[in-house]
Structure formats: structure tokens, C-alpha cells
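Excluded from the complex is one protein chain; the other protein chains are retained at their positions.
Chain naming follows the written order as A and B, and within any one chain the residues start at number 1.
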Amino acid sequence: MSAATVVADSGNIYECDAVSLELFPHGKRRLIIDRLSLNVRTGEFLTIVGSSGTGKSTLLRLLGGLVPATSGNIRFRGAAVAGAPSGVVVVFQDYSNALLQWRTVARNIALGIEDKLDKAEVDARIRQSLQMVGLEKNALDHPWQLSGGMQQRVQIARALALKPQVMLMDEPFGALDAMTKASLQDEVLKVHQQTGTSFVFITHDIEEAVYLGDRVIVLAGPPGRIHNAVDITLPRPRDQMSTRQSPEFLRYRAEIHDAVLAAGGH
Amino acid sequence: MLRLAPWFSALRSGMPPLRGLLPLVVLLALWQAINPQGSPYFPPPSSWWTGLSVLAKSGRLGAALSSTLITFVLAIALSCVLGGLLGLLLGRSRAARRALGPTLEFFRGLPPPVIVPVAVLLLGYVQSLKLVVVVLVAIWPILLNTASATAAVSELLVEVSHTLRLGRVATLYKIIVPSAVPAFLVGVRSAIPLAIIITLLVEMLTSLPGVGSLIVISQRQFHSAEVYGLLIVVGLMGFVINAIFVTIEGVTLRRFPPRASYMHDN
Partner (left out) sequence: MRAKLNIPGTLTLLALVALWEVAVRGGAVTFDYLPAPSAIAVAFVGIVRSGELLTATLHTLGSVLIGWVLALVIGGALGLLFGLSAFARRWFLATLEVLRPLPAIAFLPVALLLFSFSLTTELVVMVYASIWPMFINTMGGIANVSSRLNDVGLTLKLSPTQTLLKVLIPAAAPSILVGARLCLGLTLVLAIIAEMIGNPHGLGYAVVNALIAIQPEQMFAYVLFIGVLAIALNALLLQAARLLLPAYGRGAVETV
């Protein structure tokens, strides 16, 4: 590996090569991810589905640099990942614990940038992020005063304020009701279209994976490994009514449903 | 009126209707009306005032009160600073918690008054004795509450600080310290009555200047009106201290989600 010559020109923003992760809970060796290889293309919206126990969240944490791999290589823009890389940010499922409840919405959004940028720039980014997720009116509220969907919007806004190249989302809408979920899905698609940010989006909801993704990866396990990948060629922009009713959408849904069943898991 | 409303309502919230004071007023009025003159045990309330003003004129009341209050305020301040810092250190280190656990449990379980004779024996009857003893007693609830809250900071918040690339120092003062604040305040809440009791006890046992020794002197001389008067003074002191704390606590906790567990009465 000649580090000097690696460039992002491969068209891949992430390159994972035979990545494994072992943990030792209670002294017993457990393989969580087994020699998994995966590329994420620049600008791509990649969704990952799998039953529980297939290591979806763990894979995301590996990409985000929150846990180190036991073996194999993970490269972000050509450089090996060691710790959370600049330009990558994770959005967690458990929004109420991921937000600082004692800070206002605006100050939560400022958390990742307040020490790195000057005040005018911080204020401008807070305003932009709030506007992107439609929370302009709630800047001075505390998270615990907001509904679950709004709190998750705050977390997304906090990630956007960093102007990341990749957003890693860990079942972000898993705890929300159907209506809120649908509107947040469209919110995320809008951000993807407007900013060109790459997305890696974990979900256990097959329809959500098809609706959002350019490509769906089905995980098998445990231990976690790739079962198969499906390119989704549905036209963009997508629409909650017409896209979801199109025969192609239903065909993709059936195909991935079968793949998830075949991949097993718990 | 409106300006005062926030802190006044923080003070009033949770307090029962004021008309409930009526029985107390009736009782005192009856006591005064029956006026058991000459009874050395139940001097009428009006004579309490006379007794107090005698003490006040001689300057003994003012001196005693200021000595007691200075000890109390310094002791609580020191306990907050030391207990908070040590609690933070202890909460951050699992090894330290395990190593010091039984020792700390013993000190927490030790009934506070027995610390007084130990300190008298080791330090002698010096003015700083009061401060040392009260800190030794008041520090435990603050230290232990802060430590357990610091230890319980959710793993997720630590991951948030990683993905936002906050760095160790920023994580400490932006995430860990603020999330321990409510528990720290619960600790202070239980430390305050302890500190008042122990301040008075040290003064009673050692005759070092203060309200505690003053009240014991009055009792030994059978100046019962003074004893009752001083009882009221101590009660008012406790009431005012508590009111100040409740106000500070209310203002601080306003930004935290309301949770019954902060409101424990100890």
C-alpha cells in the first residue's frame, strides 16, 4: 500500500477489505463481523438491511471509527480509519440519549463546531441546519420539550452542521411512528439531493431500504457478512405515494424480503 | 411582581397552601394567652423575643450566628468543590471505584456524629476543627452522588463525542460534567441538613463559639426563654438556607428534563 498515491479517484469514499471484528464478552471469543468487504461510492445512498444479530450497527460503528477492527482494512478517502475520521458523522437511533438534554436545540447543533469555527460561521451553520430540517422555530427549545421526530431532526441537523462527506445513520427512524418516519425519509432524501453527501443507512425496514437507497446490501449472520447487494434503479426524486406503488418497487421489496429470509439471523 | 415570578415560583412550587400555618399560629397564640408565667419550662412566646433581644444586645447572638454561618457556608463550599472533583475522578475510573469501594462504603455508613470526637482528639479544640469536621461529614453524599452519576454517563454520549470529534477535555466539560449536575445537586441537598446538624453538634460538644454552644449555655443556666428563642433562630436559619438552595437548584435544573428522581427527599 503506497499511502502517498492513494486518491479518492477510485470513485469510492469508503473501501473495506476483509474486515473482521472479534469481541471477548465474559472472556469468551465472539466473532461479530467476519471478513466483510464493502465499498461505498462517493455520493451514493447505501442502505444496509439484515435481521438482528447480523452486526448492522457494529458495521456502522466500524465505519464511523467508534470501534477498531480486529483485522482487515477500512479506508476513508484512501486513508486508514483510526478513530472517528473528519468528514464522517454518525446519527444514532436513540435520539433522546444522543442529544445533550440540558442544551437548547441551537446549542446542541453547535456542539461539534463551536470550538472549531468562528462565531459568525457557527451561527450561519446553525441557521442553515435548522432550516434544512425545518426546525427554525425551535432553536431555543430544549430537546426534552420536543417530540421524538423533532428530536431526531435535531440530531440530523447537528450532523449536517459539520458539513460531512458521509452521514452514517444507525436505524435513525426505528423508534418513530409511520407518519413521522415518512416525512423524515423525505427530509433525508432532500438533504442527499441538495448536498451530495454520501449516506450509509442501517435499517431493519425493507421498504425503507428500497425507498431510500441507490443500493441495498443484505447482511447475513451471525457472524455478520454480506449476503448480497441489489442496485435500486428507481427514478429520483422519489415519492411516498407513486414510488411505493410502482411495480418495480414491489419487485425490489419481494426480492430483498426473500434475501433477508435466506440470509437468516435471529 | 412579574420579574420576581420565576424564582418565587421555584420557591413556592411543592409548598403546601399557607393557610396550613393557621394551626401553628393558633397554638402559639394559645400558649401566649394561657401564659404559664413562672413556668421555667414553657415560657410564653413573647418572652422568647425578650430573651433573644437580651442576647442580641450583649452582642453574643450576632457573634454566635456569624460564626456558625461562616462555618456552614465555608464547609458546604469546600464540600461541593472537593466532593464534586473527587466524585468526578472516581466516576471516571472504574479501577479506583473498585479499589476504594469498601472504604468509601464504610465512611458513608459511619454515623456522622462519631467523627466529631475523633477530630477533637486528633486536632484539639481549635477553630478550624469545626470546618474540618463539617466537611468530613458533608462531603460524602456529594462525592458519592457525583461519582455514581459520572460513572453512569451513557456509553452513547461518549460515542457522540467521538463522532463529533470533541477531544477528551471538551468531552469532560461539555458532556460528562453537565450530565452529573442533577445528581450533584441531590448530593448537596442531603449534605445541607447534615452540615447544619454537625456544625451545631461540634459547637455543643466543644463549646467553640457558635449558636450551638450559646444554646447549651442558656440551657445550663435555665434561661428557658433564650433556649426557645434560639430554637426559633436555628429554625429560621435552616429555612433560609433551604430556600436559597431550592432557588439555586430550581434555576439550574430548569434546563434539564423534569424527572421525579431529582426531587428525592432525604
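Quick notes on this one:
Following the convention adopted for this analysis, contacts are C-beta pairs under 8 Å (C-beta built on N, C-alpha and C of every residue); 3 or more make two chains touch, one makes a residue touch a chain.
Every value quoted in this text rests on a predicted model; they were computed, and no experiment measured them.
Across the complete structure, the visible chains that the omitted chain touches are B.
Summary of contacts with the chain left out: across B:S79, B:T146 or B:S224, the touching residue is B:S224. The residue touching the chain not shown here, chosen from B:V160, B:A191 or B:I215, is B:I215.
Seen from subunit B, the chain kept out of the figure touches residues 15-24, 40-41, 95, 98-103, 105-106, 109-114, 116-118, 120-122, 193, 196-197, 200-201, 204-205, 212, 215-216, 218-219, 222, 224, 227-228, 230-231, 234-235, 238-239, 242, 264-266.
Operating definition for what follows: only the chains that are shown with their structure count from here on.
Note on chain placement: the centre of subunit A and the centre of subunit B lie 49 Å apart, centres being C-alpha means. Across the complex, subunit A meets subunit B through its residues 61, 64-66, 83-84, 86, 88-90, 92, 94, 97-98, 100-104, 111-112, 115, 142, 144, 158, 162, 168. By the touch criterion stated above, subunit B contacts subunit A in their complex at residues 154, 156-157, 159-160, 162-166, 170, 174-175, 178-179, 181, 255-258.
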